[in-house]
Structures are given as structure tokens and as C-alpha cells.
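Structure below; questions to follow.
Only one protein chain is missing from this complex, and each of the others stays in its spot.
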Amino acid sequence: MRKVLLAASAVALLAAGPAVAQNKSIKIGFVSTFSGPVAVIGNDMRNSFELALDHMGRKMGGLPVEVVYEDDTFKPEVGKQKTDKLIESDKVDFIVGYIWSNVLLASMKSAVDAKTFLITSNAGPHQIAGEQCSPFIFSTSWQNDQTPQAMGHYMNQKDVKTAFLIGPNYAAGKDMLGGVASTFKGKIVGQELTKWPDQLDFSAELAKAKAEKPDAIFVFYPGKAGVQFLSQYAQSGLKGQIPLYTAFTIDELSLPLQKDLALGVPGAQQWVNDLPNEANKKFVADYLKKYPGLRPSFYGAQTYDAANLIASAVAATKGNLSDKAAVQKALEKADFKSVRGNFRFNTNHMPIQNFYLQEAVKDADGNFVLKTVATIVEDNQDRFVTQCHMR
Amino acid sequence: MTLFIEQCLNGLQFGLLLFLLAAGLTLVLGIMDLVNLAHGSLYMLGAYFAATFAAWTGSFVFGAVLALGATLLVGMAVEVIVMRRLYGRDHLDHVLATFGLILFFDELVRLIWGAGGMSLPLPSWLNTSVRILPGVDYSAYKLSIIVVSLGVAAFLYFLVMRTRLGMLIRAGASNREMVGALGVNIKLLFTLVFGLGAALAGLAGLMQAPILTVQIGMGENILILAFVITVIGGMGSIRGAFVAAILVGFIDTLGRAYFTDLLRLTFSKETAATAAPALSSMLIYLLMAIVLIIRPEGLFPANSK
Partner (left out) sequence: MIPTLNLRTVVGLLLLLALLLLPLYVELTGSRFLLTLFTRIVILALAAVSLNLLLGYGGMMSFGHAAYLGIGGYAVGILAFEGITSGFVQWPVALLVSAFFAFVIGALSLRTRGIYFIMITLAFAQMAYYIVAGLARYGGDDGLTIQKRSQFIAPINLSNKVQFYYICLALLCAAIYLVWRIVNSRFGMAIQGARSNDMRMRAIGFPTYRYQLICFVIAGTLCGLAGALLANHTDFVSPAMMYWTRSGDLIIMVVLGGMGSTFGPLFGAVALLVLEEVLSGITEYWQIILGPLLLLVVLFARGGIDGLLGKARHG
């Protein structure tokens, strides 16, 4: 009885509370990994986000912006905890970030239940593009399958008849290998999923690949694992024997460590440093100026876009963020200048974009940089859009 | 076949690393009756020291040697400051106090070195492969781990079996009070033994650093394995730790490698890939449980005879 009385009084108090008014400032929660070896990725994302805020005078739609950064320590349950904290304790208006698909999958229910807009600037598990799509979830990166799908197309173009696939055993790894399999027309002679993130010794998988004698090996290993893989690939004698095709394994963050090993190894990506649009030139140039010694990676580029996406929505709704439907419409418009050039969303809030072939080269100063070599596919849509209920 | 040989070598290498870690633990447990959960923290410190000193001096070997010394000093300091107050107390107290030490060291490392972890790159003369058999190219570095570990194992054997200090260690493992009663400087002996254990842990940490990781909390995962080995081998027994470590190393490595293939006969690749490492880990714990139930003193108990 007491419980009912207390609950009733609580409800009464809640109902009598003040109506939600227009925002006085914009609060953004940022969940990424800032500890461990993969902290370089989180830092790149943070740097890019901060740069975007600098570019817009630290104001969105005339309102000051406050960002709260939280570290998911590379663990799904911690990412979820931090997401909950941002929503309930910091009461953020938007949540951005999420490097890892498994962290995102664990955290998204909290955002969706609380009707807080979540913009993933990296992770793209197929669930958010398909059956678990939500009006509150947007992506400024890609759906995991898209990039390896592009690589699959490229492998077809290069007349690869047989392939061996290697990747890590977690949400994104499975998506990646599935993505290649969906577009690659040749025969997949073997697939290996390795323990993630502990397993950094790929000698067994490389040996198995060697034994199958495929035309090519496709691999997905983000972060430190990518560095280890390339090094072991060379050590196992496969370099020069069986060509390697990659997604998310060679990027501006891992390249300085991979050095020569990355030369000549193609990767698919929807953004490369040298994309020739104005927004990108400014982003890269100012990044190099603000953070000497560092180069922005695709993780950062996507996060820079996320900041601008949010700003465009805030401006369009004139800071009245309590009208969720209006904010959603404004976000869907994607009325901002992306570093990818043209940017638009599909009905499931995944980007429709080009995918390019990138290669590592040595520039005039002897630095290792990534270069756009060709466009593999244009205006690519992910293959899960039909499973999304938002049509 | 070549893959099998490679995997066996991997298993041996992993087992030997585990031995280095477990040797210190079993010594401390056997002689000082001290359960030291913070042993993994010393392992972590060894890796961090090595990464730092190697970067300062520009030399991998020099950095490693300095790191060993540093870990030894830290170990002895911990023994004098903390461990001395725990002798004779309940094992529960040891567990709690050293668990507190783990928390402390994890944060200390974060304070000093930051949250991002570190890397310890291999010098080029180690970063190649060696042809040990026709068709079998094995990483030179991993071979050197095997060689160094075997060397240390031999050194430990010599120390424990052929020197006076070793005699005291063996005596202390079987009957602590007697050794004290015979007038041996127990305090110094304990400090030295703890320091030795710390140095061994640090060595394991710095050796795996270039191929695995240098990050906060790296000690917690491997510590459990070290304890399991200690129990299987018999507390206080270096010989037991050696045999148990090699056994565990093989089970873990070969299990991960071959369970996947075995499971794939009936399950999907994804199910197999997820279940295989879990199975091989479970097998190790199962082994320990069996040993504890059938022969709790371990395979080579120190107090036998």
C-alpha cells in the first residue's frame, strides 16, 4: 500500500514539474575508447570533434556547446554504463562516437528508450541498418558490410578466382567477412575468425591460408591487430606470393607503424585524406596545423562530419530540441558540408556514399600516406535497408 | 605437419612464459605461505619498464636488463613495505590485501604512463624468421623467448638444487619454522625470494611485450593461469610449475588451434570460432579441478618424501 502511495505521489510530482523549454546550451555525450593501445583511435575522434567545434566557433545554432567524453575501455558493458550515465546523469541532447560494433549494440537500447539521438561515427553493425533501425539512430560512417562489399567488387575487377578470409570474431568481424562474401563472385576457400581482442598471433590462420593456395587473402583487423597482422603476413613469407586485400586494416593511424609493409596493399574506404572537396581540404589542413605530428584518419573524418550534422540540425530547429520529430527531420536532411563531398542518408539513416580504392604510398618527404587510386562504387547503399521498418 | 610443429613451438613458448610467471608465485606460496594476487602487477610493471627504458636507451636488450633490475627493486620494496605485515595471517587477508595492491598498481601505472598503453618494438635483428626445419619458418623472437626461458629454468634448477640459497629455499618450502629456528636470517631470505619472483614475473612481462601487449590490467588475465599452474604443479615446487606450465601452454595453444576445426565438423564457423577458445580455457580449469579433487598437493608436491 505504501509503495502505491509513494508511487502515486511521485507521479503527481512528476506531472507537476516544469514543461521542457528551449535549450540554453547543447550538451553532447561522446563515447569512445581512450585507454589501451586503441586509444589512438579515440583520440583521433576527439581531436576531430574538437576541431569541428573550433570551426563553428564552439556554438551550434547560436548556443554554446558542451561535450562530455566517456571512455568505454573497449568493453561493451562499460560502454553501456557510460551511455546510461550520459543520458541520465549528464542529460545530454545527443550521443556521438562508438568505435566498436559490440559496444554500440550493447548501448543503443538505452539511447532509443530515452529518445536521445545517437550518431555513430564509426560502428555500423547490420542490426542498426536493418531490423533494429530506429528514428533515433544515425550513422555518419557506413554500415559494416558496405566497405568489404566494395572490396569484393574490386576483387572481381582484378579477376580474383579464389579467396581466403580472415577476421576477428566479434560483431564487426562477422559483418566484414559476410560483406565480402556477398559481392565476391569467386570461390571462398576458407574463413577464419580469431579471438578478439586477445589474439594477436595469426601464424596459425596464415599457415592455413597458405595451405589453401588462394588467389588472394581478404583481411579485416582494425587498430593494433592490423599492425601485427601485416608484420606476420610478411614474416610468414606470404608477401609477394599471395596478394592481400583489406578493409579498415590500413589507416592513417596504423600506417606509421606498418610502414613498408603496407605499400601496395589495397584497401577500400569511403574517405581518404586527399578527397578533393573544399570541406575536406580545410579539415585536413587545419588538423595538421592544430595537431602537429598527427594525421587525421577516417575515424576522425566521420566524427568531424557528425559534429557538423548535429550543428545543422540544431540550427534548423533553432535550438528547440524538445521537438524530437523536428530534430529527426532536420538530421535526415543532412544539410551540411561533408568531408566526403555530397552526403545523404538512406531511409534507414545510413549514408549513401562512394567507396574508393586507397593505397599506401611514400610522399615526397618520405612519409607514408594514403592515396585515392580509383572509385570502386558510387552511391552505394547497404544491403539491410529493406529490413528496416522505416521506409 | 609443419603447422603442427609450429603450433607445438607456440605452445612451448607460451608454456615457458607461464612458467616464468608461475615460478615466482609458487616459490612465494610455498616458502612464505603467501597468496600474492599482485604478482600480475609485477608482470605488468616489467613490460612498462621495458618499453620505457628501451625508448630511452634506444636498445631493446639494454632496456630489458634495466627493466629487470627495476622490477626486482619494486618487488623487494613491496615485500618490505606490505608483505611483511601479512605473514602468518589468514589466506583471506592475503587475498584481500594483494587485491588492493592490484587496484593500486593499475591506477599508479595509469597515473605515470597514461591510459593509452605502450608498445615495445622489436629490434630488426630479432624481427625475422628462422628456418628450423625445411618448410618450417619460425619467428626468431619467439625462438629467443624459448631459449631465454629454458636458460632461466636451468638457472633456477641450479639455484634451487645446487646452491646454499637453494637449499634454504627447499628447506623453507617444507618446514618454515625449522629453518627459522636454525638461525637463518628468514627476513632476508624472504625478501630475496620475493624479489626473485618479481624479477621472473617482470621478465615474462617484458618478453611478451613486443608480440602481445603492454597495457593496464594485463596482469589480471594471466594471473589466474599462473595460479592454476601453481596448483596443478604443487605449491612450492619449481619442477611442478615447469611441468604444469608446459602442459597448460600446450593445451591452450593446441586447443585453440584444433578445437575450431574439430567443432566445425558439426557447427557453423561462427559457433566453432566462439566456442573453441572457451573450450580450451575450460579444459585447463577442468584439469585443475580434477587435480585438486584427486591429488590436492599437486603433481610434484614440494613437501613429499
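We just call them A and B in the order they show up, numbering each chain from 1.
Note that contacts are C-beta pairs under 8 Å (C-beta built on N, C-alpha and C of every residue); 3 or more make two chains touch, one makes a residue touch a chain.
Because the structure is predicted, anything quoted here is derived from the model rather than measured.
Touch as defined at the start, partner being the missing chain; which of B:L150, B:I224, B:L254 or B:L299 qualifies?
B:I224
Pick from B:F4, B:W56, B:F99 or B:W125: which residue touches the chain that isn't shown?
From the options B:F4, B:W56, B:F99 or B:W125, the contact with the absent chain belongs to B:F99.
Of the residues B:V61, B:A154 or B:A289, I need the one that contacts the missing chain.
The one listed residue touching the chain not shown is B:A289.
What is the set of subunit B residues that contact the non-displayed chain in the whole complex?
Residues touching the hidden chain, for subunit B, are 29, 35, 82, 85, 91-93, 95-97, 99-108, 110-111, 220, 224, 227-228, 231, 235, 268, 270-271, 273-279, 281-282, 285-286, 288-289, 292-293, 296.
Just checking the interface: what residues of subunit A touch the absent partner chain?
Subunit A touches the missing chain through residues 3, 6-7, 9-10, 13-14, 17, 75-77, 80-81, 84-85, 88-89, 102, 105-106, 109-110, 169-171, 196.
What we mean here is this: only the chains that are shown with their structure count from here on.
Between subunit A and subunit B, tell me the centre distance in angstrom, where each centre is the average of that chain's C-alpha atoms.
38
Provide the residue numbers of subunit B that touch subunit A in the complex, in ascending order.
2-3, 6-7, 10, 110, 115-117, 119, 127-129, 137, 139, 211-216, 221, 256-257, 260, 269-270, 273-274, 277
Please output the residues of subunit A touching subunit B within their complex, sorted ascending.
So the residues of subunit A touching subunit B come out as 34-37, 39-40, 43, 71, 169, 174, 191-195, 198-201, 203-204, 207-208, 211, 224, 228, 231, 235-237, 257.
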